[in-house]
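What you see is the complex with one protein chain gone and the rest in place.
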Amino acid sequence: MSTPRAMRQPLALRLTSAGFLAVWCLIASFPIVWIAVMSVKSPVDAFASNPLDVIFGPATRAAGNGLSLLDIVVGLVVLVFAVRLALNWLPRMVSHYAPGGQMLFGWIVAATGYAVAFVIAYFVILPALLGLLNPVLGPLGQPIIGLTTEHYRAVWVDNAFYRNFINSMVVTAGVVTISLTVGTLAGFALARSGSTVAFWLLIVALGFRALPHSVLVAGYLPFFVNSAEILRPWLGEAAPTLYGQPWAVIAVLVSINQPFTIWMLRSFFQNIPNELDEAARVDGCTHFQAFRLVIMPVMWPGVITTGLFSFLLAYNDFLVTSLLLDQSNQTMVPAIAGYFNRETTTTDQVEAVAAAVSITAPLFLLVMIFQRQIVSGLTAGAVKG
Amino acid sequence: MNLRPILMAGAISAVALPAAADCAFENTVPLRSLSAAFEAWNAVTDAMTECGNFEAELSQEFRTLQPEAMAANPALYQLGGVSNGTVTPLLNAQTIRPLDDLVEQYGQQLRPNQLIRINGQTMAIAMMVNTQHLMYRSDILDDLGLDVPETWDEVLAAAEVIEAAGVVDYPLGATMATGWNLAQDFNNMFLGYGGQFLNSDGTPAVNSEAGVNSLETMMALTEYMDPEYLVSDSTYVQQQFQQGRIAMANLWGSRGAAMDDPAESQVVGLVDAAAAPRAMEGGPPATTLWWDGIVIAANITDEEAAAAFRVAMEGIDTEMVQANNDAAVWLIEGYEPGRLAVGAIATATADPAPTAYPSTSQMGLMHSALGNALPAYFTGDVSAEAALAAVEAAYITSAQEAGVLE
Partner (left out) sequence: MKFKTFAAFVAPSLVMMLLFIAAPLVSVFIGSFQLHQPVLQEVEEETCTPGFTGQTCTTTIVTRPLIDESGNMITTTDWVGWTNYTRVLNPEAAWAAVSSLDWSALMQIDFWAALRFTLMFTLVTLPLVIGVGLAIALVVNNAAKTIRGPVIFISLLPFIITPVIGALSIRWLFIGDGILTAGLEAWLDRDLALFAQAWTIELMMMFYRVWHVAPFAFVIFYAGLQTVNQDTLESAIIDGANRFERLRYVIVPHLAPLIVFIALIHLMDAYRVFEEIVGFTSQAHVISLQWLTYDFLQPDDSGNRAFGRASASSMLTMVGIVVLLIPLLRRTWRDHKGGSH
């Protein structure tokens, strides 16, 4: 597309906007990059007051853990390669092998497989290879930056953090699936009904969304803990104790998330022309058949975008999960907060930083993959409502 | 690599592990416990998991959850970890059971002073004592020719010398984070000045000479602290010590071991402990005594209770103490006080002795009122008298709501 002359920008504007962008990118990424740097240093370095000590980690290096120039160069090259692979090759493979309706499933398989392959290649094969090369290379192989993965090992292996990871995944998957199923039905109906009831429902939902969560959660706790006793008259001995049950937490999070979900999906459905399902109705379909046959195939961009927001809510939730789940079902965020809030040692804190970086990694992957879908999904619907 | 026993691994792997040889019996009753989450509880629950079928939950939310979970029928946890502060709601609701029979049957190893008795009934088994006491950099005090301070006035004088010498960033540290910590620091000082929290008719009495003196002493101390003292909790003070940024602080005894941890501390071997300073000549050390211990739920079967008690006895046995000697000031047979425990012991055995933190509903309400209303004095918004008056007003409101005051 050729740019019309009047759209071309003067140099000053281009420089200002590039400068602004650079500053913004720095602000956006700095805190996250910084905790990533802290997480690979010994506690003495991680909380040192001199920033250079934090970056180069003299105490970590003194303990014999470090990266040589070679490690850095090879590591960066492999990283850049891996990112390019994820952005270019992976989408092609997915669209090749998983056409049409299986797209979502294909992405889940591909993303998981890619993540596992990357972790193995980057953290197992590469270090082993470099471990062989470094001693041979003399000065190039001398460690110059302190780096240790011991906190990650402590978190994932010794603390069995993968259990929290699995719990998080169960809760998140449950919330996203149920939330979208329930939400699309409601969103569709709300978009197609101009009645006053529909309007007031939306307004009430909005009011619900504005509710401070601490109020709700405090209401749940006594009921969840005593539910076996409370429900016994109806359910007999089968009455469950809801406290500590992942599915009970899923139900709570779905409900808290419903207002946003139905608002968002309603806007999407409003942008799908009425004529589409009305034509199907003329052909003798019921509302539900029309929804299933005509609407479902075209609603995916909107559903994926809404799903991402549900994912973020469930994955990042702290208040509900920390209060209603016990240790054996604990998800990642409260587990990390636990490291900080109990009487901690500095090592605990650096381990918590490592755990914090770890839980950000799946979010990275998610955004990397779905980035285009987010923007196109928003463009397709929600932003017009 | 640092392979400390870590709580979650222990808690979860416990479910799958068969009874290990370290436990005297094999537990077959599924058991769960809920306690606070500091180093000593790690050690104790790890020892308990060796008996099998035991799952420990160590959580900073235990305070919120424990009263509800113990009141459920059946109780969600058979075992509970409490301190003299947090045992109150359980005693109030009678959700923990008397342990005399079990002590007689399975508790021969216990020392008499471990039994927490209320009206003659054993309601809890204490495992450790904790108190705030003075920790100081012995090298700095030696270099400057200072004696170890015994009163807060001497602390102020020493801080002045250290400040002038400029050897550390800040001469003093304190656990004065807004809320529970700040209120506890005030309690220590207030009791040190001989204050009484309540009049005999139940009305609050903190707005007194002792109260004003306490606040003024604390304010004087803040001159020598990091100006961000209102966010500094125990971990923060511990880190300040470890990084060599402060020279003295009144800190929890359970924090002592961290000073000598070479992986974290830059001052290994340089920190010593002494009794908590006195607020006034001839008074008690300005601190309170705490105990931590184990309770067993009332709403469970006798069989479960017996199993829980036996597992608990394995958790607080001599073997565990020998493996984790410096994690706390243990009350258990076999404990050898380490270098940093002398301060806590000197505090506890001082004459006159500091009082134990009172476990009453009124004290809980007073603690919250103090934690919420005192910060205004330290931010400079109100005078000491006004802050204490606000404490009293807040206490009266919440005490009336709770029904403990007409």
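Read from first to last, the chains carry the letters A and B; within each, the first residue is number 1.
Operating definition for what follows: a contact is a pair of C-beta atoms (placed from the backbone, for glycine too) under 8 Å apart; a residue touches a chain by one contact, two chains touch by 3 or more.
Computed from a predicted model, the values in this text were never measured in an experiment.
Colleague: Would you mind spotting which of A:P135, A:G219, A:P240 or A:P273 touches the chain that isn't drawn?
Modeller: A:G219
Colleague: Just one of B:L230, B:V267, B:M280 or B:A306 touches the chain that is missing; which is it?
Modeller: For the chain that is not drawn, the touching residue is B:L230.
Colleague: Could you tell me which of B:A177, B:L191, B:V295 or B:A312 touches the chain that is not displayed?
Modeller: Here the residue in touch with the unshown chain is B:A177.
Colleague: Using the touch definition from the top, which of B:V44, B:L289, B:A308 or B:L388 touches the missing chain?
Modeller: B:L289
Colleague: Contact with the hidden chain only, please: which chain B residues?
Modeller: Listed in rising order, the touching residues are 63-64, 67, 73, 84-86, 88-89, 91-94, 112-120, 126, 129, 169, 177-179, 182, 226-228, 230-231, 236, 240, 289, 291, 298-299, 329, 331, 344-345, 348-349, 353, 356, 359-365, 367-368, 372, 375-376, 378-379, 381-382, 390, 397-398, 401-404.
Colleague: Could you please point out the chain A residues that touch the chain left off the display?
Modeller: For chain A, the residues touching the absent chain are 4, 6-7, 9, 13, 17-18, 20-21, 24-25, 27-29, 31-32, 34-35, 38, 49-51, 54, 87, 181-183, 185-186, 188-195, 197-199, 201-203, 205-216, 218-220, 251-252, 254-256, 258-259, 262, 270, 287-288, 312, 315-316, 318, 333, 336-337, 340, 356, 359-360, 363, 366-368, 371, 374-376, 378-379, 382-385.
In this text, only the chains that are shown with their structure count from here on.
Colleague: Per the contact definition, I'd like the list of chain A residues that touch chain B in the complex.
Modeller: Within the complex, chain A touches chain B at residues 42-44, 47-49, 150, 153-154, 158-161, 163-164, 221-222, 225-226, 228-229, 241, 243-244, 322-323, 326-328, 330, 335, 338, 341-347, 349.
Colleague: Which residues of chain B touch chain A in the complex?
Modeller: 1-4, 6-9, 11-13, 15, 36-39, 55-61, 64-65, 68-69, 71-74, 76, 234-235, 238-239, 242-243, 254-255, 258, 261, 263-264, 266
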